[in-house]
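Have a look at this one before I ask anything.
A single protein chain has been omitted; all remaining protein chains appear in their positions.
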Amino acid sequence: MRASLLRNGKVLFGVVVLGFFVLLALFGPMVLSALGLDARANDISAIAAPPSPEHPLGTTQFGQDVLAQVIEGARGSMFVGFLGAAIGTAIAIVVGVPAGYFGGTTGNLLNFVTNIFLVMPVLPLIFVVAGYLQGTGLVMIAIIIGVFGWAGGARTLRAQAMSVRNRDFVQAMRMLGEPHRRLIFVEVLPHLYGWIASMFLGGLIGAVMAEAGLAFLGVSDSSAISWGTMIQAAQQQSAVLRGLWWWFVPPGLCIALVGTAAALINFGVDELANPKLRAASRRVAKRTESVRREAAVAERA
Amino acid sequence: MTMIQERRPDAAAGDAGSDVLLEVRGLTVEYAGPSGAVRACADVSFDLHRGEILGVVGESGSGKSTLITALTRLQRPPAVTTAGRVVYRPREGGPAVDLVTLSPRRLRGLRWTRLSIVLQSAMDALNPVTRLGEQFVDVLRTHDRSLSRAAAWEEARRLLGLVGISADRARSFPHELSGGMRQRATIALALACRPELVVMDEPTTAVDVVMQRQILAQVLRLRREFGFAVVFVTHDLSLLLELADRIAVMYAGRIVELAASREIYRAPLHPYTQGLRDSFPPLHAPVERLEGIPGTPPDLRLLPAGCPFAPRCPHAFDRCRTEQPALVDHGERSVACHLRDPEEVRS
Partner (left out) sequence: MTALGGAASASATTTTALAEVSARRKPRRRSGVFLLKRLGFYAVAAWSAITLNFVIPRLMPGDPSAAIIDQLERVSGQALAPEALVSIRGLFGDPDQNLVEQYVAYLGQLARFDLGVSISNFPVPVAELVGAGLPWTLLLVGTTTVISFVLGTMLGVAVGWRAGSRFDSIMTPFITFVSSVPYFWIALLALWFFGFVLGWFPLAGGYDPNLAIAFEPSFLLSVMQYGALPALTIVFSAFGGWMLGMRNMTVTTVREDYVLLAQAKGLSPARVRWRYAARNAMLPQFTGFAMALGGVVGGALLTEIVFSYPGIGYLLFSALQKRDYPVMQGVFLLVTLTVLLANLIADSLYVWLDPRVREES
């Protein structure tokens, strides 16, 4: 299964791109010092300059090198992305699995809370909370994102946990007197790993985008650099009206690439896991075509 | 490849009143698998006569379901028909057509009016968001444009009445009916446009024994009334012994025996058929030890050379492992087994 996972074009592309950005996030500062770049240094001679050999992605209104900022920003955005996704997934597991496993009053209560969070438009709420919290670090942002974004995952996990719980083998073990905790961790949870992984990837996209969105709206760590803060700074300085496209295009592109990579991985895995989707994949279609071509009979499709 | 001796004089194409409804020759279906094409159906040939009930029996993986989808051209990737022809002769004369190479547009004209299908799980076979009657009305009006909606609904209610479903249920949704009712409804649906052939893919597998009998009785009754032929696919030989005129036994994608059902029961020629027959208890016989067939069905990707049944056959000899037996006629029946080869029988 793992081999075919990597043979799937979508998954491969996604893993490569995502891996690239993870590496960039991890080793960003080293890359920057190796290249002799500094994301915060102001080059007075090149204010709002378009891309050039000295500044491959141009400079900002403050003379800061955009490429350096993008690399530094990778760390900020990916950090919030992973932490936010981790927090969100963790909460989703803690709420969703017991909701599905236990059912009854506990389950209904947890489900109700989940639905409330699902249905509530989160953004205005975040505003209100963030507005009261003057000044926030990246960790706080990640926490906010995780705390407001777990509901979708919890819902999925609840449905899946319910179906696993109703399977015969779990019922049998209950009758044998297995304690709940053991059942959940040893029997039910392993079946959900796939869903959890997919949820984490989805959460990653969401958190990176959420961070960017929040930064764009001014809810961010003012001293940190992330792709979101870059776009926000660009907007503040009316980059659009001044035609400084190189300031906001690269960070947005990076967000889009990370998002696409994670989505493609999910898509590819979906394809492998779901036989109906697999039968409809390009690879199967091509194989069928070649068999059809070599056939003795021309069946007109 | 196959040496089929025509069992009836070859009827000229366009001969009205020709006995043969469907002429299948060398039908081969392959699945495009990751490590090469797998033959699910290999070189299947038989004749289907008008009004006949032909049973097709086999274990899972025998190719019987693939045969159905190939006959009715309802295949999906990765299944492809790679060889053979399925020649259909219309009842009022007119040219015979090969269903395999027919254009989709003409094929659609034949669908339901000549050839219909009953699927295994009626629960999934009916559109859950459309009323039952509507599912009759759309096919009736598709094939007869002059039919008004009111007339079509009337006909739908009448058809449902044929299988014992009251007219007021026509406006129900599928989920509001019981399992047995749904299955009967799909049978009524299959007869909506008076087809000449109804293909049934394990229609009784998902229902209880009592419902099974009712459905079979209904099929027989309707067949007497309307005169359509039936290809009935199942894994349950005992069912076919009562229902079918002739039975085709399939193994590893091939037909290994084809004979009248009474002959199959009384004197099966192929060791596999013998094994099948001996593996269920007859109702009136004394209680005795049941014989199964040892071993498991073969992996179609790794078929042995020679007869595919040889590894499990109690009577296999050297020739069986090297040479694939062809389906050979012996009077009114055919069998693919070296044991019955006139040469071998003599020696």
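Letters are used for the chains, namely A and B, taken in the order the chains are written, and counting of residues starts over at 1 for each.
One rule holds in what follows: a contact is a pair of C-beta atoms (placed from the backbone, for glycine too) under 8 Å apart; a residue touches a chain by one contact, two chains touch by 3 or more.
Since this is a predicted model, take the numbers as computed values, not measurements.
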Per the touch definition above, residue among A:145, A:233 or A:295 touching the missing chain: A:145
Looking beyond the chains shown, say which of A:50, A:63 or A:252 touches the absent one. A:252
Of A:69, A:136 or A:156, the residue in touch with the unshown chain: A:156
Check each of A:201, A:224 or A:291 against the chain that is not shown and name the one that touches it. A:201
In the full complex, chain A touches the hidden chain through residues 10, 13, 84-85, 88, 112, 115-116, 118-132, 145-146, 148-150, 152, 155-156, 159-160, 162-163, 198-199, 201-203, 205-210, 212-214, 216-219, 231, 234-235, 239-241, 243, 245, 248-249, 252, 255-260, 262-264, 266-267, 270, 274, 276-277, 279-282, 284-285
At which residues does chain B meet the chain that is not included here? 72, 74, 76-77, 107-113, 116-117, 119-121, 124-130, 138-139, 142-143, 172-173, 175-176, 186
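Everything below uses one rule, namely that only the chains that are shown with their structure count from here on.
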If you average the CA atoms of chain A and of chain B, how far apart do the two points sit, in angstrom? 51
Over in the complex, which chain A residues touch chain B? Could you list them? 279-280, 284-285, 287-288, 290-292, 294-301
Give the list of chain B residues in touch with chain A in this complex. 28, 30, 32-34, 37, 73, 76-85, 100-104
